[in-house]
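Structure in structure tokens, see below.
Note that one protein chain is taken out, while the other chains of the complex remain in position.
Entry: chain A
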Amino acid sequence: MSTDLGTLRGLAHLARLEFDATREQQMLGDLNNILDFVAQLEGLDTTGVEPLVHLSQEVNVLRDDEACNTVSHQDGLRNAPRKDSDYFRVPKVLE
């Protein structure tokens, strides 16, 4: 299993990750090593084996519909890099 530079760049964009362009080939090599490691699973015979999504046996962990604000307005905004008295402020999304 191997992938190409285009996919690497696409993934980096989707994950909003930046890396030094001179290390692209090295990154690609690492990514392919990871994929090859996981690809070993493809060699196993999984006929008749149900997909396992969760390791835990728990089901239906539900909450009653009772409302309670647990973080205040001030505390909620406190860690934001940019804010005013009402809002989080972020770089302009639309031109």
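FYI, contacts are C-beta pairs under 8 Å (C-beta built on N, C-alpha and C of every residue); 3 or more make two chains touch, one makes a residue touch a chain; residues count from 1.
Definition applied: contacts and distances are computed from a predicted model.
Between the names "Aspartyl/glutamyl-tRNA(Asn/Gln) amidotransferase subunit B", "Cytochrome c-type biogenesis protein CcsB", "ABC transmembrane type-2 domain-containing protein" or "Aspartate carbamoyltransferase", the one given in UniProt for the chain missing from this structure view is "Aspartyl/glutamyl-tRNA(Asn/Gln) amidotransferase subunit B".
Residue A:V90 is the one among A:L5, A:A39 or A:V90 that touches the chain missing from this view.
Residues of chain A in contact with the chain left out of this view: 10, 13-14, 16, 53-54, 56, 58-73, 75-77, 82, 84, 86-94.
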